[in-house]
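The next block holds one structure in the form of structure tokens; read it before the comments.
Yeah, one chain of the complex is gone here, protein chain that is, but the others are all in their spots.
A, B and C label the chains in the order they appear, each numbered from 1.
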Amino acid sequence: MQFTFTEEQEQFRDMVRRFALEQSPASTVRRLMATDEGFEPALWEQLSRQLGLTALRIPEPYGGSGFSAVELGIVMEEFGRTLLCAPYFSSAVLSTEVILAAGTETDRSALLPGLADGSRRAAFAFTEVSGSRAVDEIDTRATTDGNGRWQVSGSKRFVIDGHTADCLIVTARADDDVGLFLVEDDAGGLLRRPLVTMDATRKLADVDFDGTPAIRIGGPGDCREQIEAALDAASVALAGEMIGGAQTLLDSAVAYAKMRVQFGRTIGSFQAIKHKCADMLLDVESARSAVYAAAGAAAGNHPEAPALACLAKAAASEAYVRTAAETIQIHGGIGFTWENDTHLWFKRAKSSEVLLGDPTWHREKLMQRWGY
Amino acid sequence: MQFTFTEEQEQFRDMVRRFALEQSPASTVRRLMATDEGFEPALWEQLSRQLGLTALRIPEPYGGSGFSAVELGIVMEEFGRTLLCAPYFSSAVLSTEVILAAGTETDRSALLPGLADGSRRAAFAFTEVSGSRAVDEIDTRATTDGNGRWQVSGSKRFVIDGHTADCLIVTARADDDVGLFLVEDDAGGLLRRPLVTMDATRKLADVDFDGTPAIRIGGPGDCREQIEAALDAASVALAGEMIGGAQTLLDSAVAYAKMRVQFGRTIGSFQAIKHKCADMLLDVESARSAVYAAAGAAAGNHPEAPALACLAKAAASEAYVRTAAETIQIHGGIGFTWENDTHLWFKRAKSSEVLLGDPTWHREKLMQRWGY
Amino acid sequence: MNDPEDLRQSVTDWLEENWDPDAKLVEWRSKLVDSGWGMPTWPERWYGRGLSGEQAAAVLDVFAEAGAVGVASGGPGRLAAVTILEHGTDAQKEKYLRRILTGEDLWCQLFSEPGSGSDLAGATTRADRIDDGWRINGQKVWNTSAHHARYGLLVARTDWDLPKHQGLSYFLLDMDQEGVNVKQLKQMNGHASFNEVFFTDAFIPHGEMLGQEGDGWKVAMTTLANERRMADVLRNASSGERRGSIYEEVRRENEVLMAPYTWYPQRAGRVDLLVKRAQETGRIQDPVVRQEIAKVLIMARSAEWTAKRARAAQQQGRPQGPEGSLGKLAASNVARAAAQAHTLITGADALLSGEQSAENGIIAEILVSVPAISIAGGTDEIQRNIIAERVLGMEKEPRFDQGPFRDVRRN
Partner (left out) sequence: MNDPEDLRQSVTDWLEENWDPDAKLVEWRSKLVDSGWGMPTWPERWYGRGLSGEQAAAVLDVFAEAGAVGVASGGPGRLAAVTILEHGTDAQKEKYLRRILTGEDLWCQLFSEPGSGSDLAGATTRADRIDDGWRINGQKVWNTSAHHARYGLLVARTDWDLPKHQGLSYFLLDMDQEGVNVKQLKQMNGHASFNEVFFTDAFIPHGEMLGQEGDGWKVAMTTLANERRMADVLRNASSGERRGSIYEEVRRENEVLMAPYTWYPQRAGRVDLLVKRAQETGRIQDPVVRQEIAKVLIMARSAEWTAKRARAAQQQGRPQGPEGSLGKLAASNVARAAAQAHTLITGADALLSGEQSAENGIIAEILVSVPAISIAGGTDEIQRNIIAERVLGMEKEPRFDQGPFRDVRRN
């Protein structure tokens, strides 16, 4: 595991940070969260074709740059800082990771180049009605006519950017196996319903399949392990996004506490606020350490990596939610208004807390993965 | 349920408080906790024969005064304030309550008068090697020769005042039933080993029975329900003791914070300490409310009484332990010394936390008793 | 009339003669106000009967039994009424009290400012004396019902050279003028329960100051003390299932009055829904969930009992003081813990909002409303200060806002 970043990684972070700060001010976030799509094609174009961020994890033969979880973590953290609105997590993280984990050579050649240059956006549909991410609770079924043509039937919930993606990667049972299936957005029997989300900066959809034509990817066997691996990678990336957001909140809380005067003193000179900020810093820094350790472990194929994915997601979830609540508290009444930006991060914190499994789920999984 | 005390109850409290403050200064507690017995016969005589406190819950026909859980709670709370060292909880609460709950008329006539006037001290042996108070986990066995003579074999742990009591009331399996058995201190095959306790103000013993002659009490049937009821009553009483102790700690923390000067101010003028004390007060008052509600419910035979016994014990445990830790913290280094009295209460808090079931156990039981 | 039975009989007699469930609301209330039965504890001269609290309770009982509608009793109007009754001149009482009680005039409270939230006495809205009265400039915030209100209770600074608590005065402001601009303020949970009120050379004529110049803080204390007591009143404002056209008018009045508060139960964490939700989702079987629910229920029940203990003590004649802060702090703890338990129980459904989300959006509303409870009506931090200083008697915070307000550091 690595506990510092290389010079190149720091430069890369600076570049992404500048991009996110310039392209994703709160005013833009507010404008996009009010739309159905939740993102702007122009910005997508910029971050994919110009900056190559969608190609980050994709190996060079498929048009990518072959970077590791560490670099992906940097992008997610910096995007998390500004709540940058784009289908990056759904396409460049979730979908890309599952193809990287499970895709055959044919799948990779067919799918990765489009994801790498951003010309296609995929969404990963893996959650069932139960809301669980567990691969053993999949009810969606895939059947075949024996000539390689498949049909998918069932319902997926909470599909991130599911209503705007060009294609969907769907987990479904094929006999006793859990397989992966590619469904195009214009396929028959496909119904996509955007959801009203608490966190309007991240768009979700419910997706129904009714004999929907699909292509099987990931080969004929069971893909549960690969799906788990992809969700682990996505958990680490999401945890990275979360510490980015938590850091923004902490910065804003501290800045406000230094500026706001009550009773003839800055509120930051009161121990109640001062000590709260110290605890928040400890919280955020601890979660940051967990996230960096998990990303480093993933990048180095460390045997503890799957466990640390759970650890990082649990740590980041708790820290983000606590930091968000305290940031509102420090802002006082103004922090509870729509006008103030804090609630945008608060809602992202709450939605991220339960996305891909809540902290309790991850702690239990962590214990299992540690062999306890 | 009652939320105030009557004039008579307040006077009774004043009397007990004066007695406890006079007879149980910290110096006496320190002297007695260094002895094997952990109490002074003279003080026992005083609280039983003179003040009648041992007779409190015993009905008048058996030499008692027939008061309710509310008055018992008052005594326990005031004893808890000063950590008064006496076998009161073991004899006048645990043993008395189990006889009240399960005893036949014969048992009551035989046993209660002696407990009422304090001439006999009983201990209740109900915990097995597992450390659990659960009545379904009893391995100690009782066998009979068919002529009403019984023999008990097995081991009981953590018997409060088990090594000094005149007699022991033992839970044991007789065939499929769980029954109650009276063992005299001079019975054959009885081995009592005092334990080194973290909280030296409450003495415990392990007790082994090896074909030990015993008298069956509580009649021939199963006594599980009655044992549970007695342990519930004892839990409420113990919770009362705990809020008494927590109040002493809170008082001492606040007094110290008002007096101790650092950086040219009393430490109580710093919000870090001030807000800690406010949280402690809320903690103690909330637990007090729970304890008073539980005692009131028990006194009124309210159907929710068993549930509230769990609620009160859980609430008082958490509050006492937190208050103890914070009281040490507020005292700083001096609070961690042997010389300072805080640790006496801290250890009582920690020992009470796990006695009769820890907070997690009681919360689960509470949910069950609420029917969830 | 000292005999409780006589009293009940008098009220019953009066109601028999006057109460009509199909009367017009204002007409009925006018009659009621004149009779003195509407505000039984108030002095006879001012629409009351000078009764004790106990007697008044008996009167209210009889009204409740008969289903008779009372005076307009909720919201800032009530606060205006008690404050004017205590501090007003006869002319002011004459002008305002009656129409508050009949419900014809709605009022709002204009105390908090963007720069003085916790520090209410740090108000910087200025009232400058001009020939015929006062000129008002500045901004207020968190003003419930200000967009409906005919009048406002305004605290403004009339002297910048005095220490901050002494330079404030209390005015009765006519909201219906050009210099007063009300803007609804949307909260993070989507509701708009409050307003911002902007003053640009607003005008208050002489004679509309409550108390003397510089008494603003003292008079505001009367309003605030009553505000704290209002929580209970509000809870009982529903009018039940009676028949009669007057109830429809009351229902509409309540709807307007209660509109800002529909999310308040969610703000408090909806402890009542925890077990139900856990049963519906099946999470009730999970030992971890059971622990979390039990923790919240223990806190919530204990808080209820503490409130009952405080009320019982009060009834025994012991005064209830800053212990109210204990209840407020407990409510914050309960709400936060309940929201976390709801998140745990609801799982991924917590991603949703609006009607698609669990319990018709109630769960989502809990999650985005709970942050308000530890802020509104005095932050948790302020409550802890009050508890430590006034209940536990700990040394006060050193102060840095003494001396002429002009020189006090502020936003």
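Convention: contacts are C-beta pairs under 8 Å (C-beta built on N, C-alpha and C of every residue); 3 or more make two chains touch, one makes a residue touch a chain.
As the structure is a prediction and not an experimental result, all values here were calculated from the model.
Remark: the absent chain touches shown chains A, B, C in the intact complex.
Considering the whole complex, the residue from A:Arg13, A:Arg30 or A:Lys274 that touches the absent chain is A:Lys274. Note on the undisplayed chain: of the listed residues A:Leu100, A:Ala214, A:Ala290 or A:Ala325, the one touching it is A:Ala290. Touch with the hidden chain on the side of chain A covers residues 1, 3-4, 254, 257-258, 265-266, 268-269, 271, 273-275, 277-279, 281-282, 285-290, 292-293, 311, 314-315, 360, 363-364, 366-367, 372.
Where chain C meets the missing chain, the touching residues are 286-288, 291, 398, 400.
Counting the whole complex, the residues of chain B in touch with the unshown chain are 127, 131-132, 157-158, 195-200, 204, 259-265, 270, 272-273, 325, 328-329, 332-340, 342-343, 346-347, 350-351, 353-355, 358, 360.
The working rule: only the chains that are shown with their structure count from here on.
Comparing each chain's Cα centroid with the centroid of every protein Cα atom identifies chain C as the most central.
Chain A and chain B have Cα centroids lying 53 Å from one another. Along chain A, residues 270, 272 each make contact with two or more other chains.
Each of residues 381, 384, 397 in chain C touches at least two other chains.
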